[in-house]
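Below you will find the structure I want to go over with you.
What you see is part of a larger complex, with each chain still in position.
Going in written order, the chains are labelled A and B, and every chain counts its residues from 1.
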Amino acid sequence: MNKAILIIQCPDQKGIVAHISDFLYKYQGNILEVDQHVDEEIGMFFMRAAWELESFGLHKDEIRPSFEKEVAVKFGMKFDLYFNFPKPRMALFVSKLSHCLFDILSRVYSGQFDVDIPLVISNHMDLQGVVKAFNIPFYHLPVDKSNKTEVEQQQIALLKEFNVDFIVLARYMQILSSDFINQYPNQVINIHHSFLPAFVGAKPYHAAYERGVKIIGATAHYVTEELDAGPIIEQEVARVRHHNTPSDLVQIGQDVEKVVLSKAIKYHLDRKVLAYGNKTIIFY
Amino acid sequence: MNKAILIIQCPDQKGIVAHISDFLYKYQGNILEVDQHVDEEIGMFFMRAAWELESFGLHKDEIRPSFEKEVAVKFGMKFDLYFNFPKPRMALFVSKLSHCLFDILSRVYSGQFDVDIPLVISNHMDLQGVVKAFNIPFYHLPVDKSNKTEVEQQQIALLKEFNVDFIVLARYMQILSSDFINQYPNQVINIHHSFLPAFVGAKPYHAAYERGVKIIGATAHYVTEELDAGPIIEQEVARVRHHNTPSDLVQIGQDVEKVVLSKAIKYHLDRKVLAYGNKTIIFY
């Protein structure tokens, strides 16, 4: 079913919902999903509405200008309008670990993710075979200190060539530069293998082991300039015990990582995430 | 802050949200919370809206007739209108176990539950001291096969005398008759000490132990005529291991029971539960 999805933000005030719902009703919109949120601390209103496109009284291309004129302008709204077609195009960045890659590919295979993966980029060759088995182009771009800027330019050229909409770092073990990140604001999803903000940076499972925590976790977030500090999309945890070694934690954690990352991708694909400030609103 | 809360149900159709939000906007309602749900299987629309009463353009007593005339009648709506004052009046039924009772009383003490408890009824004397320490009247009404009908009449007389709005069975180990239950539809909350529908009936922890489950649970539900089969309000679980004895399960389970029951009470107090058919919608 073809859907339109509207994501709105504006200062909170009376009448917002009335005007939006009047607009959708006026054009005979068959509302499929709607969720709103008021952040009283900052006085902001947020909303997501999805409706059936086929029976709607406005053509796909008329929606944006009509909504702008009839509603948005009255309330000083910022809004994004999405459609669930064509499929979004997702690039995967990987290194050596396969668990997140497999989890993502298996969801594409089963139809759970409605997405195209035009390419996978890796700084290592290890996962080439897996990627090829799924008939996805694999680009091997090794990175070291000397060539990082140049490689990022190659990566960005590929992303543009393949019309990529967003990027998933599926345990890609390189830090992207600010230059790269700023070209894809809230469009680069990373999985960090700790329960942020605990254990930022490298080797979080070893740090968790040293601290003697009883629970470990994983965090999917949008990448921003500050390492592991971007808006959190999803987190999950697993219980560990004193007898678990660091490598046990790695194994236990991988089950958490792959599920968390895939949930974050699903939210992003379904246009259910609104990043505002350094937080996310996850609409139902 | 004085609030009005509207809970609505009607067949799904276009324009419902527009009409409701127009109504609230027309009278300058400052909306505090709103959540809706469409059950596509049965074609029903459900909504909860809460707004500030003070600045609202209709008097408390005018809201019901105005909403009926201006909105509800158009869509064949059933609705309930609540106010968050005066405090709801909750009766507690207990037997011998104290963990749920303490948990509830401690939340009343700390102000987390905005409720009056005019009386506690028990078929045993064990918890009289606890109840008295909180300055709540305690009624000891022992039950056996011979006097059950009579005792229920006494209980109902007390509930009416004290203007009780709803009843919480906080590990009350007697089954209420249909006659009793039918006088309080969706107003009697029970905690069952299993993850329903597993282990209906007596001694669920022993049954769980016998079955060798790896997880146990508890279920808060509205009481209906069929034992442990009413609409589920909340559930939670805890992990157990092979070395846990039945009495370990009882201990582990009690922590789950008290938290689940108190969550269900909180949802009920906040008018966030809508029981429809044999299910509940829990609004945010």
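Quick note on the criterion: contacts are C-beta pairs under 8 Å (C-beta built on N, C-alpha and C of every residue); 3 or more make two chains touch, one makes a residue touch a chain.
What you are looking at is a predicted structure, and each value in this text was computed from that prediction instead of being measured.
The full homomeric assembly consists of 4 copies of the same chain, 2 of which are present in the displayed coordinates.
In this text, only the chains that are shown with their structure count from here on.
With angles rounded to a multiple of 5, the C-alpha fit of chain A against chain B returns 180 degrees of rotation. A straight line joining the Cα centres of chain A and chain B is 37 Å long. Touching chain B in their complex are the following residues of chain A: 14-15, 17-18, 21-22, 24-25, 28-31, 34-36, 38, 239.
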